[in-house]
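With one protein chain removed, the remaining protein chains of the complex are shown where they sit.
When the chains are written out, they are named A, B and C in that same order, and each has its own residue count from 1.
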Amino acid sequence: GGGDSGSSTPAAGSGGGGGKVFKIGLVTDIGGLDDKSFNHLAFVGIQRAKSQLGIDFKVLESHQESEYVPNLQTLAAQHYDLVIAVGFLMDGAIKQVAKAFPDVNFAIIDDAPSPALPNVQGLLFKEQESGYLAGYLGALESKSGTISTVGGQKIPPVDHYIAGFQAGAEAANPQVKTLNDYSNSFTDTAKCKQLALNQISQGSDVVFQVAGGCGLGALSAAKEKNVWGIGVDADQAYLGDYILTSAIKKVDVAVFDTIKQIVDGTFKGGIVTTFDATKGATGLGAINSAVPQSDIQKLDDQASQLKSGAITPPDTVS
Amino acid sequence: MRDRATAWLTAKSPAVLLPVGTTLLAFVIGGLVVALTGHNPGSAYRAIFNGTGLNYLLPWTSSEDKDFAALNLQQTLIITTPLMLTALAVALPYRCGMFNIGGQGQYVAGIVAAIVVGSHGAGLSKPVHLTLALAAAALAGAAWGGIAGAMKATVGAHEVISTIMLNWIAIYGAQYLFELNGPLQGPLPDVPQSDEITSSAKLPAVWGVLQPLHAGIFLALAALVVYYVLINRTVFGYEVRAVGYNADAAGYGGIPVARSYVATLAIGGAFAGLAGACDVLGWEFHIVTNDIAVSQIGFIGIAVALLGRNSAIGIALAALLFGGLQVGTSARALDPTVFPPQLAGNLAVIIQGLIILFIGAQLLLVYAWRARRRRGAEPPPVPRVDPTAA
Amino acid sequence: MTALDRIPRGARGVAILGIVVGLVGLELALPPLQVQAAAVPVVLGLAAAACAIWALTREERKLGIWALLVAVVATAFAIWVQGKSDTSTSLVVNSGLFAATLVYATPLAYGALGGIFCERAGVVNIGLEGMMLTGAFFGIWGTVWSGHWAIGLVVAMLAGALVALVHAVFSIHLRADQIVTGTAINFLAVGVTGYAFIDIYGSNGTPPSIDSVPSITLPGIESIPGIGGVFGSLNLMIWVVFVLLVVTHLLLFRTPIGLRIRSVGEHPRAADTVGIPVYRIRYACVMLSGVLAALGGAYLSVGFVGSFGQNMTVGRGFIALAAVIFGKWRPYGAFGACLLFGFASGLADRLQSVAGVSPNLLATLPYVLTLIALVGLVGRSRPPAADGQPYVKG
Partner (left out) sequence: MPDAPLLELRGITKRFGDLVANDGVDLEVAQGEVHALLGENGAGKSTLMNVLYGLTSPDAGEIRFDGKPLRLRSPRDAIDAGIGMVHQHFMLIPVMTVTENIVLAAEPREGPLLDYGKAHDIVRDLSDRYGLAVRPDERIESIGVAQQQRVEILKALYRSARLLVLDEPTAVLTPQETSELFTVIRSLREQGTSIIFITHKLNEVLEIADRITVLRRGKVMATVATTGTDERRLAELMVGRSVQRVEKGAAQPGEPLLSVRDLVVHDSRGLEAVRGASFDVRAGEIVGLAGVDGNGQSELVEAITGLVKPAAGTVVADGHDIGGHGARASFEAGVGHIPEDRQRRGLVLDFTLAENLNLRNVRRRPISRFGILDPRAIAERARRLLGEYDVRGGGPGTRARALSGGNQQKVVIAREMSGTQRILVASQPTRGLDVGAIEFVHKRLLAVRELGAAILLVSFELDEILALSDRILVMYEGRIVAEHGSDVSESVLGLEMMGGGSAAAV
């Protein structure tokens, strides 16, 4: 067994393609579907594509690194119309599999395969834009003049956020002091909380978490100490009214759009699509109602400058 | 005739029937749990079994299923390979009365060394380069294990603590080496990843494409043979076992006890280091920092060794069981209508846990057995270790 | 009889003197004194080292190594601190560091106390990790379900006891290899808590606001500088662990039941021959160990962060196990090991912002320090003689 294509009954197709039901595969990295981050959002995107575009999908969660290649390979061998790899960790794996299956279309999130492959589309995000706006708002709302970030690990998507955050903060208040620590873990919530507590004791009154599930600990510190917390990736405003805003990365939009390209027949390999403010894929989530209107206007101004390209935040942490 | 058959059964029962029986029992009870969560255990097990790829060996597997089975069997064996080696890293010190929890750290040390050697020296011929990379990994693992051994031999530091600490030091240390701006970060400036292994240092593929089974499996099997011979057929092994059973008597017999501690932990570490080399030279070809902390190969090796009762054959079978479980319960193999993808991973872990639990309790059946025959059913004694070894 | 006569004589005294001198050197460099001359710690460090070596050559090994360690570490630290500005020093060494030490040490201490009970009764518990994780999840689950943290803790304890019961049945009655069973417990805990977590709470995780364990504020102490920052306001569960620590010590070493527990772990047959129910005691201790470890996990989830995340204990159970051995199966010793580890973790956190060293490299600090302490201070530790051995009656 195992050769059967996964999902339940295809919904009535609304997209084009004369009734063909497209098969889309998704392979997560070892963070798993419940990473409260991109794997989860990718899953959201593919579910939306199913209900709106009538596609059929299968998700393969990877529990260890050695599963990347066989998972991608399995879906490719079953002639899926698009196979999406979630996360830069699959960079090596997708290169191998895409070469072996030139007729299958692939996409990979957070990675720009180099050299480019004709059947792979890279999907990158300008996390630094979201980080920039979060940092800008954070610096505006900070009373102490010190704001901080808790990163999970020093890896590109995390550092993009942090670099943008620091730049945005400085743009709002050149005197601002930014603190940054890494927990070296995406699961150790207690450690994230301890780092945030330490930052708060050093005066930080806005804590931005960039550590997935672990970051919930950092936000918990913000809640406990009555300072602002800023969520990451998805909109985390539901956590409570101590959430200032969330730095958003709409992986679900990217996944949905890419699937739509397949359905519409416009998918192209060999390119990198960058999801940024202009695409509405980066930016902020709900902004706390306590933020004064004047600040929101300043923020909107920054956002439009980001869109226009007048501001290009850095993407590496010094 | 019948008498001889009965006699054979009586003699062999503990060794043959018990593991088989308890494995069955483990699956039955695991199945009950699956049923409790509202799934059909029969189809779940069929899916897991087929997921291991072992159905490749069955004559009635259809040829289109065979391709998929082959892929899975290759993956099973790819995981079985390092598991056999990290299990040996536990087994050898165990025979010497020590509990090496440090397989993971020794494995990571092996990875680092294999990458350093395997990604340089592109001009070398394959046999030379490969041998150098493997040797470097073995040495690094040996050094990492040897530290714990030396600490035990000199100041009596308990190996359980020191190896736990050394694990984390190796893990964070390796993450440091390959992190962004780390000293050994590879050519991609914004990826926390090592250099690539050059083709001259890659283990040859033996079966499959893309991520094929590599020659590391022969290395691991050879290591099992080495272990068997070392333990059972050499003076060194004899001395190790003597120390493991009774260090006082060993010392009385003129056996250098402290040296045995260092040597077994170092050799064990070398096995674990080789496991790291197999992975990195066999199919990974580079390492990303995120993968380092996530890997569990060394820890699972502990269970493999104990389940295999520290014997070479037992380890081979237990490693296959674990490799099979890991691959068989992968999302590829499980029907999402039966196992929702969000839950599949955890259900797989539960089933693995149950199987370890019940196979570990072989004596469940010994119990029943002993009710009839008070003697003879004991499994072969193994030295007592862990916090026991002073 | 002068006061001089009362100072410990000989090598011991000199070693202690070395330790004191080394610490004085450090103290001078730290706030509020902050002597800025490198010569001061160097001279004092050399003096301390001299004392250490003098003691070492006179066969005072343990204290001598202590003194040497203090001399080297304190001097290095003092010199390093002098190069730093005022603020960066106080960023590292402040009452927050000691508060963090307690926070990091507490879950470990619960786990370690659990481990002590289990192993003192002769059952090795490598499943502490799984038991902690179980407590972490069910603590939250119970709190959410009932709306009260106290009930959450009770649920956590029950869950821990249940998991421990599995360990007990398999290792006591079925005589399975205790390490295999413990490993299985760890697997099961990851699977069961992960499964239930997703099944019950879905992708947003546990509810954002749960009833959490209160902190106890001591008004008098809070205002005292230094101490107030550490002990002024502490989570109730931290106070509880202090109490449990003392109770465990008394129970094990001052009561009849403690004597019986230890006898079962040392020589179960001897215990049996005087009529002590070996199996019953082992069951009780293993389950108690599950209860305590689960409390440690629940401290992480209900007590500290207020949420659950998959596998959120990340190896703390193993560190607790190491603390048990490090502390030679004694409560105070194990707690000392937990504090050492917690201190090093807190220190590593704080050094991130000032040291300019890779966070990964800093993350090794607690483990390196533990290793050094293990070599220098602890040495041989003798486990309960029957630890890990199933007892066969008759």
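Note that a contact is a pair of C-beta atoms (placed from the backbone, for glycine too) under 8 Å apart; a residue touches a chain by one contact, two chains touch by 3 or more.
Please read these numbers as outputs of a predicted model, since none were measured by experiment.
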item	value
Among shown chains, those touching the left-out chain	B, C
Options C:V72, C:L158, C:L236 or C:I276, residue touching the unrepresented chain	C:I276
Listed residues B:E159, B:E196, B:E239 or B:E284, member touching the removed chain	B:E239
Residues of chain C in contact with the chain not shown	250, 254-256, 258-260, 262-263, 266-267, 269-277, 382, 385, 394
Residue numbers in chain B that touch the chain omitted from display	232-239, 241-242, 245-246, 248-254, 373-376, 381, 383
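Here is the rule we use: only the chains that are shown with their structure count from here on.
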item	value
Chain contact graph, described as a line, ring, star, complete graph or other shape	complete
Greatest separation from chain B - chain, by CA centre	A
A-B or B-C - the one linked by more C-beta pairs in contact	B-C
Centre-of-Cα separation between chain B and chain A, whole angstrom	35
Whole-Å gap between the CA centroids of chain B and chain C	30
Touching two or more other chains - residues of chain A	32-34, 154, 184-185
Chain C, residues touching no fewer than two other chains	198, 203, 358, 360, 363
In the complex with chain A, residue positions of chain B that touch it	46-47, 50-51, 64-65, 67-68, 71-72, 75, 78-79, 172, 175, 179-180, 188, 190-192, 209-211, 279, 283-286, 288-291, 293-296, 326, 330-337, 341-342, 344-345, 348
Chain C - residues contacting chain A, complex	91, 94, 96, 100, 103-104, 107, 197-198, 203-205, 208-209, 300, 304-307, 309-312, 314, 345-346, 349-350, 352-353, 358-360, 363
Interface residues, chain B side, partner chain C - complex	37, 99, 101, 151, 155-158, 160-162, 164-166, 168-169, 172-173, 175-176, 179, 182, 289, 302-303, 306-307, 342-343, 345-354, 356-357, 359-364, 366-367, 384-388, 390
